[in-house]
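Quick one: the structure is below, and I'll ask about it shortly.
Just one protein chain is left out here, and the rest sit where they should.
By letter and in written order, the chains are A and B; residue numbering begins at 1 in each of them.
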Amino acid sequence: MFRPAAREVVKLPTRFFSCKSEPTRAAPAKKSTRKELAGLIPAFPEIYPDFLQSPVWNRRNALKEELERQDMLERRMNIDIPEFYVGSIVAVTSSDRNLGSKEHRFVGICIRREKEGLLHQFTLRNTIENIGVEVMYDLYNPTIKKIETLKLEKRLDSDLTYLVDALPEYSTFDFHMEPQAHPAGTPIPVNEVKVKLKNPPWTRRWEILSYRGIEDTWTQATPWFKRKLHKTLVNDYEKYDLIANYRTGSTKEQEVFVQEQMQKFEKERHAAGLTRRRILKSAASHK
Amino acid sequence: MASNRVAASLPRIGVTIGHVPQKLKTGGIEPSRRARLEVLRRIVTRTVREERVELKWNRAVEARPYLERLIQLGVERGPLDEYTSEMMDWWLPEKDLITKMHEVIVPRFQNRESPFTSLFRLPPQRLQQYIQNKREVWKRYDIGVLEIDGNPFPPVQAENQEQSNSILDALLSDALRNHHITLQEKLETSAK
């Protein structure tokens, strides 16, 4: 097929490798993410911290993550892992070979959620007979029989390690507490309680760490540490390092990818008629 | 991490980012991590003001992701977001640049995805450092040009122009063009 040449009108597509200086082709157009985000959860990293990538950049391994994710999804088909946050009150029933009844139940406030993948851990804290007790559980350990969220709420911080140094009433919870239902579709309440610390010595220098859930650490701090403040390396400028945050955090693309994988897995299992259990869900969303 | 994360995560940045932050020469200012951020801040500020800057290659490579992230924050979250305004305040200490960012640069990239900047390599420069005992000491610098896309300047890299007038070249280019047009038509018909 021959066409008459019209070189002046039609321009040949030229190859650009990096230069995009015209506003019309300044950057590639965004793929429609709005449609993609239909059934997905915006607060995914908070609800599923175990499905995130490692914060250590060069420890991220796509194959390892994929294999671990498969195991995690299989486990979630067998046990109902509810949504809970740091600050929620959680009860864990696990099997214990040392006990006659073979079952052990512990109730406490979740103070930490750490690590990614199959090794994800959470720590519960409670005070029993004036002795503070913390129990760390591996989320995917097969000895766990049941996890219940007795009270679904958040605190002002995403790490409540300071409860070790707080007055015992802030970490005392009744073992026979009734579970409080969270109305579906409403946002997760944030408990804005500010705890009072015991007198020093503390396990860490809470006065220089910027926790929002502690009441007035500065007056309680010992004068020795107050005098040392000017010698302390106060690296609060680190939070402006945008790329350091980028290296440790997760991206939207990765979250969408993982959520789609979870949805697909769910759909396959539901179609096989084995179970009706839903894995990807959130109390704050309408579905 | 002391505070609760509130906002949704941002998309990935479409430029190369090494797994380790590179050390930049900061003239021995301590702490060096602070000094590194200050160097990057000056580069980012200058780039937002001038839209195209010439830098040492390694500094340009290191500053580029920061600039990308800053524009991305503006595009994804807008000026009203708390985190965005905090970052803009720190990275652009000159206040008129924050206005420029939100009113000139960010609208350019609405509904577009990263990369928002380009980086080109210039031929290395040799500069005389000093003369020691009649011996001249020269140093080689790798130079890069960092620019924000969609700037009003002429392009750094000229478009390929058809310079040849030989009959073979003309025929070949016509054949290529015809091939391209038929491909386009096929695509359109299949799309319908």
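The rule we apply is simple: a residue touches a chain if its C-beta (ideal position, glycine included) is under 8 Å from a C-beta of that chain, and two chains touch if they have at least 3 such contacts.
Quick note on the criterion: contacts and distances are computed from a predicted model.
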Undisplayed chain, where the name is taken from the UniProt record, one of "Large ribosomal subunit protein uL14m", "8596_t:CDS:1", "Nucleolar protein 14" or "Mitochondrial import inner membrane translocase subunit": "Large ribosomal subunit protein uL14m"
Chains in view touching the one left out: A
Contact with the hidden chain (one of A:56, A:133, A:181 or A:274): A:133
Hidden-chain contact residue, picked from the options A:96, A:174 or A:268: A:96
Residue of A:104, A:146 or A:239 touching the missing chain in the full complex: A:104
Residues from chain A at the interface with the omitted partner, ascending: 94, 96-99, 104, 106, 112, 121, 123, 128-129, 131-138, 141, 143, 164
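One rule holds for everything that comes next: only the chains that are shown with their structure count from here on.
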Whole-Å separation of chain centres (CA-atom averages), chain A against chain B: 32
Chain A-touching residues of chain B, taken from the complex the two chains share: 1-5, 8-13, 17, 19, 21, 31, 33-34, 37, 65-66, 69-70, 87, 90-91, 108-109, 111-116, 118-120, 147, 149-151, 153-157, 159-160, 162, 170, 173-174, 176-178, 180-182
Interfacial residue positions of chain A with respect to chain B in the complex: 1-3, 5, 7, 10, 12-15, 18-23, 26-31, 42-43, 45-46, 57-58, 154-159, 190, 209-212, 233, 235, 237-238, 240-244, 246-247, 249-255
